[in-house]
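One chain of protein is taken out of this complex; the other chains stay put.
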Amino acid sequence: MKNPYLPVIVKVKRAYFESDDRSLKTIDVEKPEGFSFLPGQFCEISIFGRGEAPFGIASAPSEDFLRFTINKAGYVTTAIHWLEEGDEIGIRGPLGNYYPVELFERKNVLIVSGGFAFTTLRSLLLYLLEERERYKNIILIYGARRPDLLLYREELFELEKREDLEIHLTVDTEFPGWTRHVGFVPQVLERVNPPAEDTYLVMCGPPAMIKFTLPVIEKLGFPPERVFTSLERRMKCGIGKCGRCNIGPYYVCRDGPVFSLDKLRTLPREY
Amino acid sequence: MRRIKKEAIEKKLKELAKDYRIFAPMNGDVKETGGEFEECFPRLSGKCAFLPPEEEILRYKDGKVEETPEDKPIILFGIRPCDARAISLIELAMRDEKFPDVYFLRKKEKGIIISIACKEPGDTCFCTSFGHGPFSTQGSDALLVEKDDYYLVLGNEKFFKLFGEGEEAREEDKEYFEEAKKRAEEKIEKIPVDNLGEKLLSRIEDPVWEKISRKCLNCGACTFLCPTCYCFDIQDLERSWGVSRRRYWDSCMFSIYTKEASGHNPRPTHRERVRNRIMHKFSYYPYLYGEFGCTGCGRCVVYCPVNFDIREVLKILGGSG
Partner (left out) sequence: MIERIREEARKAFEEGKIEILIGFGRGTLRATPIFIEKKEDVDKLIWDDTCWINLATYLRRFRGKKTGIVAKGCDARSVVALIAEKQLKREDVYIIGVPCQGMKNEKGEEFLSCRYCEYPTPPVYDVLVGEKREGKKENYPDVSEFESMPPEKRWEFFSEEAKKCIRCYACREACPMCYCEECFVDSLDPRWLEPGLSLSSLQFWHLVRAYHQAGRCSDCGACERACPMDVKILYLTRKLNKEVRELFGFVTGLDPEALPPLGTYSTEDKEEFIL
């Protein structure tokens, strides 16, 4: 019997702050042998002596490291922020399900995101671009409060130059030197007005963004079975055993974190 | 059916304490003993043996992760049949091809569970509601029925190998068994549970939940004592030699159980928490595993400080109360 509670020890290859206020830190860690995953999956990161917490994988499946970007929120995340290059941590994974990339083939894909929830969407975006010809139009709409809170922005600025990809970056209010969109994600989405036809929508963001984006999505005509989102719930085991992350009969850690809107509508609103 | 002298079984149990960890009812609770046991309906159930209140799940030592070594196999003796069933219900959640709960399963696979039939069920028992009863064998390697200075035994090979085969039961033993079974079953209140899972699901937003749950203190006593509740928390303890990662009983009745780092709580009040407890046992469990997650042992009824009576709740929600 393989013991799913045992983490693998890996070294931190790079650790750096994403945002000016140092609330977001990215760590790139060694990828354990045989570790294969799809975009949307997550890992439990162990800081031994402090505990474990779940984080979405931000690296693409083809990259030779695992990337996580961590918002300083509490006990474990604070300790993750102390990490430096060369430190050892434990990881368990990949855990959970993934964005239904099989369904996206020969379809348009629209990615809508806000704040640091963008992590697994970087993974998704790079994954889709690897075999670009399998998909039709790819559009990304991504916003944050300030430019420095946009994750992986240098990389996104590079990707903006590509012809086969439409990227809309936005910040909440004007900033000196900022030449892209200004406004909240739902407003930009409305402005961009992407066609719903033949399109799958993937959406991750803070609760407020989701709340105000949902009516826009509906207006644009996306049917709930083609809208996917990744949920967060407090987690411990990450493997459907400790009980706490259930929504109805599904465990977010094991059967999620990715759910379609139409599935969510059949479940108690416990997220 | 076999018959074995009580003395022989008691003696054997003490001998086995050398190679097994014996858990049995003692002073009112199931606990580890040297082979002694007491005839009672224990307050802390048989789950203590297979899912203890506190258990190490790994060690971190000298930069390496180690699985916690296995202890001696377990004999759980003298519990009621409902508690044996309860362990098989927990097993449904722990057995998982992709992510098996190694620590529970390795104990369960090597362990032996011996229950004693419940000839005098209590006023709060409702086990027959779930198609089982005070003489149920589900989850037991052997079911013993006391008769004079003998036990009548319905057992499997695992049991007879350890405890001996005794002698073939007589015709009158079988009659005794059937009669005692019938008498016990007749005493038990049966609560209608037909289609309960679906009924509950269709009432998930029903205002009745607020009414039902209001008096609940969200204290967790019901879930800690429930023989089928298995939820746990995981925490790291620092030790001189490294880190011991452990799990502890936890409960969906607690507000911090689901409270996130941001302060957001998807189950903010007693309403959502009580609903989850009831739904998990009577709707999600049947949906996921085809069985209700309750044995009808009545502990949550007896030990709830505010007399939250799950039987009444089932009657209301199932439409018969």
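Read from first to last, the chains carry the letters A and B; within each, the first residue is number 1.
Rule of thumb we're sticking to: contacts are C-beta pairs under 8 Å (C-beta built on N, C-alpha and C of every residue); 3 or more make two chains touch, one makes a residue touch a chain.
Bear in mind the structure is a predicted one, so any value in this text is a computation, not a measurement.
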**OP:** Taking the whole complex into account, name the chains on display that the unshown chain touches.
**Re:** A, B
Original post:
Among B:Gly131, B:Pro192 or B:Pro305, which one is in touch with the chain left out?
Top reply: B:Pro305
Original post:
From the list B:Ala8, B:Cys40, B:Leu92 or B:Cys219, which touches the chain that is not on show?
Top reply: B:Cys219
Subject >> Chain not shown, touching residues in subunit B >> reply: 43-44, 53-54, 124, 214-215, 217-221, 224-225, 233, 235, 237, 246, 248-249, 251, 254, 256, 301-303, 305-309, 311-312
Subject >> Contact set of subunit A toward the excluded chain (per top definition) >> reply: 51, 74-75, 78
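We adopt the following convention: only the chains that are shown with their structure count from here on.
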Subject >> Touching residues (chain side subunit B, partner subunit A) in the complex >> reply: 57-58, 60, 63-65, 67, 93-94, 96, 98-103, 105-106, 201, 204-205, 230-236, 238, 242-243, 245, 247, 250, 252, 257-262, 264, 266-267, 272, 275-276, 279-280, 283-284, 287-288
**OP:** Could you pull out which subunit A residues touch subunit B in their complex?
**Re:** 1-9, 46, 48-52, 73-74, 77, 88, 90, 207, 232-234, 236-237, 239-249, 254, 268, 270-271
